[in-house]
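The following block contains the structure, expressed as structure tokens.
Here is subunit A:
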Amino acid sequence: MTDSSNIQAVLFDIQAFSVHDGPGCRTTVFFSGCPLRCRWCSNPENFTVHPHLMFAQRVCKWTSGCRACTQRCPRNGLAFTEKGPEVQWEICRKCHTFECSSACASSALKVCGKYYSVDELMSVLKRDFNNWGSEGGVTFSGGDPLLHAEFLKAVLVECKKLQIHTAVETSACVPESTLLDIMPLVDFAFVDVKNMDDEKHKAGTSVSNRLILSNISALKASDWQGRLVLRYPVISGYNDSEANAIRLIDFMKENGLFEVNILKFHRLGQTKWEQLGHTYDYAASGDVDDETLQRLQSVYLDHDILCYIGDKTPF
Partner candidate 1 sequence: MIMKHIDCKNYIYLDCEKGMCALSKAILPIDGKGSDACPRFVTAEKCGCCLHFTNPDSHNLGTCNGFEKENWTYASCGAASCEHFKMK
Partner candidate 2 sequence: MTNEEKLNELLKQRGINPEQLTAITMEDILAQAEGCTHLMDIYYTLKNTVDMEYPYWYNRVWQENDGDITIVRRAKAMAAALSHMTVTIQPYEKLVMNKTRNVRGAFPFPWVTASFFNAQAEALMSEADAPALSEADAVSIVGEGGGNVTKSYGNIISLAKKFGIRKEEIPVLVEVSKSWNGNSVEELSNKYARYTPGYQLEQNIMESVLCMFDSYCIPQGREVMNYYLPLQYGWDGIIDLCDQRIEETMGESDGDGILGMGRGYYYVAMKIIAQGMSKWCQNYADRAHYLASIETDAVFKKNYEEIEAVMAHIAHKAPQTFRQALQLTLACHYGVVNEDPQSGQSIGRIGQVLQPFYEKDIREGITTEEEVIELLEFYRIKITCIECFASAGVTGGVLSGNTFNNLSLGGLNRDGLSAVTPLEYHIIEAGMRCRTTQPTLSILYDEKTPESFLMKAASCTKLGMGYPAWMNNQTGMNFMMMNYGPEGMNLQDARAWCLGGCLESSPCCFLPLEYDGKITWIPGGAGPTAGSGVHFVGLPKVLELVLTNGYDHRMKRQILPAHNRKLDSLEAVQEEWVNYLKQIIDVVNKVNNLQMDIWRKHCMPIVNSLLKPDCFTKGRDLGMMGGRYNATINFESCGTITFVNALSSLYKNVYKDKKYTLEQMLEAMLHNFGFKTSYETGVFSPDFREATDEASKYAQIFADCLNAPKFGNADWEADQFLKWYEDTMFGLTRSFQSYYGKPLYMCQISVSTHGPQGFVTLADAAGRLAGTTYSDGSVSAAAGTDKNGIYAIFESATVYDHGTQQNAQMNLKLHPSAVNGVQGTRKLLDIVRAYMRKGGFHVQFNIVDSKTLRDAQAKPENYRDLMVRVAGFTQYWCEIGKPIQDEVIYRTEYENA
């Protein structure tokens, strides 16, 4: 038992054999809740910190006559019209009991997010520890793991006792003291800088980038020994300009940073927005081609910044 046995956090997934979230083979722990609201987010289910419902109409067997969910729901949250099933989101977003999901045999109605104690998470990580190999470890992602600082720290302390390699993927959009408190327990970090222009940053993510940038500077100014790789998804018309890259390069040089990982925008999260009853702004825009990514990469490389595209990374 740990001292922090009563702390809990909501995790929306624990992914084994995760190969693109740090060195080697890893287990990635996805925390619910994020300070940002990126309009292109591929994990929108993490916007909510609490467990909540998701509905995948594609796998629902309503056409074969299944109505098991309506029979079980005590709140009339689900209705069937000739067009198919309809989730009454104003009702269902407030639900904490999710009777419908246990009645659904097709996994169309799923509860997203589950409370974990430190011990529960550690027992999964200890099990997976057998599988990572010498390079790998655990990556805390989300959402933003730093929103759960107390829980995260307790888990990190346990990991370090076992000499597990730790990584985080964070927005760094948390109080500086939180960041500096957590990071000594972290070996490897990805921090996203979605846009160097503050207004654009606000437009795309709903928050300013000032705290993020100052946090990165503070981290580099501290005696933290870990490896920091900046990351961002390249989105057409938003942050694919050379000017944005040059500004980031200047910032990286000022702070002694030399690695950036640019990711090709993808639409894998689109169905999740729909499953949560939201509309997705990037259904038809945002795509970048490979030439754009290579052009950006060459800008970075010309300024002696190591720039990796997608999963072509040296880790």
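Note that in this section a contact is a pair of C-beta atoms (placed from the backbone, for glycine too) under 8 Å apart; a residue touches a chain by one contact, two chains touch by 3 or more; residues count from 1.
A quick word on the picks: all candidates are chains of the complex that A comes from, given by their letters.
Since we're looking at a predicted model, the values are computed, not measured.
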Looking at subunit A, find the partner in this complex that touches it; the options are 1 or 2.
2
Quick one: in the complex, what on subunit A touches candidate 2?
14-17, 19, 24-25, 27, 56, 58-59, 61, 64-68, 71-72, 102-105, 107, 127-128, 130-133, 135-136, 258, 294, 297-298, 301-302, 304, 306-308, 311-315
